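Note that one protein chain of the assembly has been removed; the remaining protein chains are unaltered in position.
Up next, chain A:
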Amino acid sequence: LLSLQRVLLLVASDVDALCACKILQALFQCDHVQYTLVPVSGWQELETAFLEHKDQFKYFVLINCGANVDLLEILQPEEDTFFFVCDSHRPINVVNVYNDTQIKLLVKQDDDLDVPAYDDIFRDEEEEEEDSENESDGSEPSDKRRRFEEDVIERTMKRRQRREWEARRREILFDYEQYEYHGTSSAMVMFDLAWIMSKDLNDMLWWAIVGLTDQWVQDKITQMKYVTDIGILQRHVSRHNHRNEDEENSLSIDCTRIAFEYDLRLALYQHWSLYESLCNTSYTSARFKLWSVQGQKRLQEFLADMGLPLKQVKQKFNSMDMTLKENLREMIEESANKFGMKDLRVQTFSIHFGFKNKFSASDIVYATTSLMENTEKEGPETTNFIRALDSLSRGNLDKLHQGLELAKKQLCAIQQTVASCICTNLVISQGPFLYCCLMEGTPDVRLFSKPASLCLLSKNLLKSFVCSTKNKRCKLLPLVMAAPMDVEQGTVIMVGIPPETESSDKKNFFGRAFEKAADSTNSRTLHNHFDMSIIELKTEDRSKFLDALISLLS
């Protein structure tokens, strides 16, 4: 693939990227390819890393970053530098799509990219010249000529045509770039690559599963896409784990087994108590409206309906009565149906390490995300990244458990913040969108200075808000959320998310809108995140920025 040159791996800090990275690392190891790994959390770091390494490296692999901007434009690489881009960010920048020399995109063939046709957005130089110099291409003169009222008309016509073409181009690009969304998980793409090369291992498959589950937990893809991709992975799972099933009793300590499950979508419940998981999973907490007294009541009724003793429900899941656990999923599902929660079970996968340790794919996503965005400062910037990456190896159960604990704290913090936002009416309708701003001094506000955590919070908050409000119009609005980022520098982090509807296509228009609002108000913003819908903003500029955003979207 990449010959014997040393390769620079630039990896974004999301769980899908980490998983793709793990797979690629394993492949590199197989093929004895030397590489250097550099984590990049945003465009600034990406540029710095490139500048630092461009003299030593000719080959750069970008994971979950780089596809949605004109790389050649921002990095200005030498001609003998090549980029391999595996990135789920969509839309892919058109220059990246049509550059077939320096930029190699790794995308799944059946991913529908809807890229505009080449001729609609690029003009070949030849045509360019012809247009500007009125057919100076040295072709034979015309054999007949009409005399026009004014001969200048012809020139203006050409200019007009050109203007029309440019207007059309702008329109096409606007349509194409208007919405941000995500394509197939990079981990899955990378796994596909391994599979094509017949180098796919069970570990790699698990990482692909975690990558996909990350997209689902982070609400980046549609339900449809999730189910489709689960189906694809399920085929791989049965291929890889077939042999083990025959001799199920022969599980040994170091044996890894992946299994498809129709599991409860209750966060971390196997490592928590059922009660705490019910309270801190956005799906259940929003539907019970747990922030209210009635909500708490409903939860009690629900537990009663299942006939589970409160004592059992509140103790560690591991220690629950085996007899109760046997039909637990069915029981919960049945009661959930009565309470209007028709899809409490989802298709997912779990992994067994030996006898003792069993994790569901979403457990890993929560744990790894928390490790990645751990706000307790320890060591250099990259510590979190390395820890998160390590937690994905099955030899590092202690890191994983550490992550699980952090994740529980995070989920609790999210639920408490959601509850307080709703109870104190912090979610305000601004007309075209809902807005919520966390103030400095709010408990746990530090946690939400990190992008993935803030996004999780926003999505949970929006889910809960939609369940709590009676205003039908508000139920259909997207949400903009801001949280303090750096108190000393006086900055906030702001994220925009699409409306919470069942048929949501998960397409996000805030990226472009933020850009325009910032331009029109000269707000001091930093579009550093690989998701364009996450920005940093000077606290003082927030109100004028918001005003511009409102009038832009109205």
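Definition applied: contacts are C-beta pairs under 8 Å (C-beta built on N, C-alpha and C of every residue); 3 or more make two chains touch, one makes a residue touch a chain; residues count from 1.
In the analysis below, contacts and distances are computed from a predicted model.
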| item | value |
| --- | --- |
| Absent chain [UniProt protein name; select from "Phospholipid-transporting ATPase", "IMA5 protein", "SEC24 homolog A, COPII coat complex component" or "Proteasome assembly chaperone 1"] | "IMA5 protein" |
| Sole residue of A:P141, A:G307, A:G340 or A:G441 that reaches the chain not shown, by the stated touch rule | A:P141 |
| Candidate in contact with the missing chain, chosen from A:T48, A:Q161, A:N327 or A:S429 | A:Q161 |
| Residue numbers in chain A that touch the chain omitted from display | 135-149, 153-154, 157-158, 161 |
